[in-house]
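Rest of the complex left out; these chains stay put.
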Amino acid sequence: MLFLVHMQVQIPHGTDAAFADALKAEEKAFSQKLQREGKWRHLWRVAGEYANYSVFDVESNDELHTLLTALPLFPFLKISVTPLAQHPSAIVPN
Amino acid sequence: MLFLVHMQVQIPHGTDAAFADALKAEEKAFSQKLQREGKWRHLWRVAGEYANYSVFDVESNDELHTLLTALPLFPFLKISVTPLAQHPSAIVPN
Amino acid sequence: MLFLVHMQVQIPHGTDAAFADALKAEEKAFSQKLQREGKWRHLWRVAGEYANYSVFDVESNDELHTLLTALPLFPFLKISVTPLAQHPSAIVPN
């Protein structure tokens, strides 16, 4: 079951750089683990912004919530979620 | 080069049903042709709405514009376009 | 799996009254069938508006989309969907 997720990263100015770098490294590792597992199906950068559009493939709203709130950067993310359904003109199933 | 495209379909009440059905059939055929060619890489329905999120893979802004304005339903679409870049944490290239 | 659904009914002025009344009767019957089946778990009127907030309990985004687009009034509804997850402080499971 697919969800489009829009994430904007908002780390306050003045955040300790080493702390932020460590969070970003953890975020990258966790993101890549989820991508390899097929949970985080797509990850694209929004051109010109510190933001991404992603597509998650999960079993339920609860699994989606668990994954998103487990992101190391979650406290610094502004997230909005759009549930996706099968489009009748799509040539592949979701 | 990828673009996220949000399309909302707004066919006025009272539009001739046969006319609308013909347009939708043409739209579906054209959409599936572009999907098979790899231009229209993803097509998802927004749950509960007569709308979709799509990802297009094109050579340029001009090619994107040409494709979108060639959609049979274009006069009835509210479209917004978000250019996408490679995300440094993505495990596959765009 | 629960979704909060906000529906605003927008039937154009000048719509044939008998046609509208028939649609509304079908809508009511279909809504009550879904409520009895447990799919449409809650249905509340927004005070002062021709609108409702509802909670649906479905297996997937696809099922939700299928139910909503099957509503007789669907062509006249402005719908927005919010996926709900289990709240850790709730004393009952969703």
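For clarity, chains are labelled A, B and C in written order, and residue numbers in each chain start from 1.
The rule is short, and it goes like this: a contact is a pair of C-beta atoms (placed from the backbone, for glycine too) under 8 Å apart; a residue touches a chain by one contact, two chains touch by 3 or more.
Treat the numbers as computed from the prediction; the structure is a model and nothing was measured.
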- Task: Given the 3 placed subunits, let me have the overall number of copies in this structure's complex.
- Result: 10
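Quick note on the criterion: only the chains that are shown with their structure count from here on.
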- Note on the structure: Separation of the C-alpha centres, subunit B versus subunit C, in whole Å, is 27
- Distance in whole angstrom between the CA centres of subunit A and subunit B is 23
- Item | Per-residue overlap in subunit B, given as positions that touch at least 2 other chains | 45, 47-48
- Item | Residues of subunit B defined as touching subunit A within the complex | 2, 4, 27-28, 31-32, 35-36, 42-48, 52-53, 55, 82-91, 94
- subunit C partner, complex, touching residues on subunit A are 1-3, 60-62, 64-66, 81, 83-86, 94
- Query: Which positions of subunit C touch subunit B when the two form their complex?
  - Reply: 3, 5, 12, 15, 61-62, 64-65, 68-69, 75-76, 79-81
